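Partial view: only certain chains, each at its native spot in the assembly.
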Amino acid sequence: MSGAADRPEIPPEEVERVFRKLDEEAESAGYHLNPDTTFTLGLIEGMLVNERRYGYWACPCRLASGRKSEDLDIICPCDYRDADLSEYGACFCALYVSQDVKDGKRKARRIPERRPAEKASAAEEPAAEGPAQGGAAGPAENTPARSGSAPARAETPAGSAPAGAADLKYPVWRCKVCGYLCARDGPPEVCPICKAKKERFERFL
Amino acid sequence: MSGAADRPEIPPEEVERVFRKLDEEAESAGYHLNPDTTFTLGLIEGMLVNERRYGYWACPCRLASGRKSEDLDIICPCDYRDADLSEYGACFCALYVSQDVKDGKRKARRIPERRPAEKASAAEEPAAEGPAQGGAAGPAENTPARSGSAPARAETPAGSAPAGAADLKYPVWRCKVCGYLCARDGPPEVCPICKAKKERFERFL
C-alpha cells in the first residue's frame, strides 16, 4: 500500500501547466473543469502522481490496477465521464462538471460508480491518494470517497451500452445545426463543433 | 407588441464579450462572423434582448413564439445556418458568412427563408427589433427585413432534408483528410477538425 512517504512530489508549476492545458481543451470542446480551482488542482496533482506511478493518467478517485490494458477505461477523461455529466452534472471525481453545475444553477449529486464491478475488483494496487487536502474541497455532495478507499459503490449496472439501433453498440446523435455525429448513450451537453446545446441534437441511427 | 420602451437595455460590455466568445468559437470551427463589426454587434445585441425576453437566443431576424419548444430551430445558430452558408454565403441574418463573403470575393445574396412556413406562422410574439441601428448596417443585399416585421419570405420548401441514403434523414459526408463525419445536406465549407475545404469531402453514406 502506498503511504505519504512514497508519494511522488509534483512541482506546483507542472500542476498549474496541466490545469491550464486541460481547461483550454475542455472549454474548446464544450466541457468544463470544476470551478473550485483548489479542488481541481488537487485532482490534477493526483493524476500526475498516478502518471509517475503507472505511466498513465489513472483516475485519481479510483483504484488503478497498474496494468494499463486493464485501466484504459479509467484513464482520465474516463469512459464514464460523459454519461455521468449528463446524468449527474459531474464526472465521478467531479473534475469535470456540466454548465449548470459550473454556473451554480444546479448542485452536483452524489455519483454512483458507473464502472462495472468486475473491472473495479480487478484493481490490485491502490490509486493515488487524490487531492492533497484530502476530501475536503470541492462540491461536497459530489465528492466520492478518496484516499485509497475502493469505490465499492457500483450501484448501477452501467457501463453497458443501451440497446441502440439494430446492431449498433451506441445510438448515433446528430447536431441539427452543424451535422456533427457522435455515438453515445445520449447527446453531449454542447456540440463540440458549433456549441449548440443538447436539445438541438436528434437521434440519427 | 413590444416598443422601444420595453426593450431591455444590454450593457455594451456584455455585447462585446459575447461577440468575442462567438468569434472565437466560430473561427475555431471554420465559421466566420460578419466582418462588418457594427452590424454584427447589433445582431448580437438583438439576441441578448431576446435572451432577456424569452430566456434563449432566439434569432434576431425572425419572429419568436416565446415558447422554447417551438423555437428550438431558430435558436442561434439556427438549424438553417449551414445550408444557407453553403447556398448563399451567409445565414438568414448575415450574422455568419462564408470565407468568400468574408474575404469580399463574393457578395452575399438576398436569402429566402428556409424555415418551413408552418413553423414561422406559429410565432405569435414579435422578435427583438434587431440591431439598434435599424437595418442600415451590414451587407445590404443580405439583410432581411427586421424590426418586428414577419419574415414572410418562405420561398423555398426548405427545412426538409433531401432523400439521402436508404433510410437516413441526411447524407453522411466524410473528410478525406481526417475522416471527420457529419450528416447534412452538403459538406461543410471547411472541415471543423482539420480545416480542409469542402471539395475534400466525399459522400460516405
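We just call them A and B in the order they show up, numbering each chain from 1.
Just so it is clear, a contact is a pair of C-beta atoms (placed from the backbone, for glycine too) under 8 Å apart; a residue touches a chain by one contact, two chains touch by 3 or more.
Here the structure is a predicted model, which means the values were calculated and not measured.
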item	value
Total identical subunits in the assembly as filed, 2 in place	3
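As a convention for this text, only the chains that are shown with their structure count from here on.
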item	value
Length of the line joining the C-alpha centres of chain A and chain B, rounded to whole Å	34
Residue ranges of chain B in contact with chain A within the complex	25, 28-29, 31, 72-73, 75, 77-79, 81-82, 168-170, 172-173, 181-184, 188, 192
Residues on chain A engaged by chain B in the complex (per definition of touch)	28, 174, 176-181, 193-197, 199-200, 202, 204-205
